[in-house]
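Entry: subunit A
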Amino acid sequence: MTTADSIISIANVGKKFGTYQALHGIDLEVRKGEIVTLLGPSGCGKTTLMRLIAGFEDVTSGNLRIGGKDMVGVPPEKRPINMVFQRYALFPHLDVYENVAYGLRVRRLPAAEIESKVRRMLDIVQLSQLSQRYINELSGGQCQRVALARALVNEPQVLLMDEPLAALDLKIRQTMLEEMKRIHAATGTTFIYVTHDQDEAMILSDRIVLLNKGEVVQIDEPHQMYAEPKSLFAAKFLGETNLFPVRMVAMADGSSGSVHATGAVFTGKQPQPLKEGDSALASIRPEALYFAASERHRQSFKARITDELFIGSRSFLTAQLTNGDRFRIQIQRGTACPPVSPEAQVDVFWSPEDVSIYPAALT
Partner candidate 1 sequence: MKLSARWSGWTLASPTILFMLAFFVFPSLFLLVYSFWKASSFQITPAFQFDNYVRALTDELFWRVTFNAVIIGLMSAVVCMAMALPVGYYLVFVSRSRLLEQIILVTWFSSYLVRIFAWRTLLGNDGVINTVLQSLGLIDAPIEALLYSRFAVGVTLIHLYLPYCIILVMTAFHEIRQDLIDASRDLGRSQVGAFFSVVVPNASAGLVGAFMLTLIMTMGDFVTPQMLGGTTGQTTGLLIADQFRRTGNWPLGSAQAVIMFLLVVLIFVAVIVAGRTLGFIPKRRKQRAV
Partner candidate 2 sequence: MTNGKTTPALTTAPTRRGLLRMSAGLAGSAVLMRLTSSAAWAAPSGDLQIMAWEGYDLVPELQAWRDANGVKVETTSMTSQDDVHTKFMAGNPPPFDLAEYNQAYANLYIDQLGITTPIDPVAVPNFNADNIFEQFLGKAEWERDGKLTGVPWIWGFNTSLYNAEAMAEPKSYKDFLAPELKGKIAIVDDSVTMWPVTARVAGLGAKYPNLTRDELSAAFAELAKYRDQARMIALNMGDVATALASGDVVAVLCADPAVIKMTEELGGKLKMAVPEEGVVLWVDAWFVPPSADNVETALAFINEALSPQAQADICMRLNQAPVSKQAVALMDDAARTRIDYNNLEAYFAGGLPGIPPLESEEFATYDDWISAWQEFKAGI
């Protein structure tokens, strides 16, 4: 499916290294101006896919088009793409200004134009004061901004970012993510972001492409993917969830449901087909469990609360069902909750809309 404002078309792309199939059957349309994140655990193929887009590797099968043009045999220097590398790859023999100007000088733009573009970009990334410095005099965050400026100053159609925040402290990471959103808004360039960190993906992206073992698992907006993970892998990778082993049964009104060893009944979304009698896993996120009933939260079971983990704005309570299965409940600070008491049994309520049931065999 190719839409009119699609800037990158990846159609059934596969990549093989020798006998090892790193990617297969990748389909993806990237729209102009959006921020897309390639997300997945190590070895899932996200870096490989990015290198394919950048041109450092060629596809083994399938079709890759950028800006409508087929990219077979086109080397990286000829693609309308620029990249921010994981360890920035800034040139040690040039100062900040020259690093940023590098791509413009390669294209032999007139000196005045180079000057104005570089200055403007340095302003955008807020590094104008440091243009004479060399890279060993810069902090990690500053290096990252130079790398960003060096790439963006060339006004590429697509900007690729390869885990650019991996080397930075947590606090700086947060700041940089917001910076990037701001720069994206300022330039309107399409961003393709690669990371294994789901928080970064959720904060930054317009859409997330979730990858595992060389295949696309799900492509969705962050809200959607979080609320309705279409597979067990997606449910577990993005955010946290509780999984209860259940067996599929037919409900009284003929619909499909499942029952837990303790007798608790789980109904909810079934993104993948399930038959009566199948083993399955019912997934409920910790924050979807409550201690008070309401019109929405009408299902319940009994559990004992065995532990509390305080994390500032929220707490995680570890609880145990009567058959020993453990799970976690997340509550906001200030919410009323029963005390931690291994003896007392309390009621825990949830809504079927917050439940997804997956086949048990797959991960």
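Please note the rule applied: contacts are C-beta pairs under 8 Å (C-beta built on N, C-alpha and C of every residue); 3 or more make two chains touch, one makes a residue touch a chain; residues count from 1.
Behind the choice of candidates: all candidates are chains of the complex that A comes from, given by their letters.
This one's a predicted model, so the numbers in the text were calculated from it and none came from an experiment.
A.B. asks: For subunit A, choose the touching candidate in this complex from 1 or 2.
C.D. replies: Among 1 or 2, contact with subunit A goes to 1.
A.B. asks: Going by the contact rule set out above, which residues of subunit A touch candidate 1 in the complex?
C.D. replies: 54, 56, 75-77, 81-83, 85-94, 102-103, 106-107, 134-136, 138, 140, 143, 150-151, 154
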